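Heads up, one of the protein chains got dropped from this complex, but the rest are sitting where they should.
For chain A:
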Amino acid sequence: MEYLNLASIICAAFAVAFGAIGPALAEGRAVAAAMDAIARQPEAANTISRTLFVGLAMIETTAIYCLVIALLLLFANPLLG
């Protein structure tokens, strides 16, 4: 029983830690590309930033999934009963 608790806590931390790496890199790339596009075409800044926000939210969702999984492990773990 205690091992299961321990494993849950460690796995929750790992889920958040490693789950944040991918979205962080991806968001960096997306923002860099958007900055590039705005620098080239400042008149399209409105459209670009709107699409950027939607895209960032999409990317962020993967990190949020990891967070939800971590919270499930910590607060609503089905194995711990």
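Just so it is clear, a residue touches a chain if its C-beta (ideal position, glycine included) is under 8 Å from a C-beta of that chain, and two chains touch if they have at least 3 such contacts; residues count from 1.
As a convention for this text, contacts and distances are computed from a predicted model.
Trainee: If you look up the hidden chain in UniProt, what protein name do you find among "ATP synthase subunit a", "Ring-1,2-phenylacetyl-CoA epoxidase subunit PaaA", "Glutathione transport system permease protein GsiC" or "Phosphate ABC transporter ATP-binding protein PstB"?
Mentor: Of the names offered in "ATP synthase subunit a", "Ring-1,2-phenylacetyl-CoA epoxidase subunit PaaA", "Glutathione transport system permease protein GsiC" or "Phosphate ABC transporter ATP-binding protein PstB", the absent chain's UniProt record gives "ATP synthase subunit a".
Trainee: Any idea which of A:5, A:41 or A:61 touches the chain not displayed?
Mentor: Of the listed residues, the one touching the omitted chain is A:61.
Trainee: Considering the whole complex, not just the chains shown, which residues of chain A touch the missing one?
Mentor: Touch with the absent chain occurs at residues 47, 50, 53-55, 57-58, 60-61, 64-65, 67-68, 71-72, 75-76.
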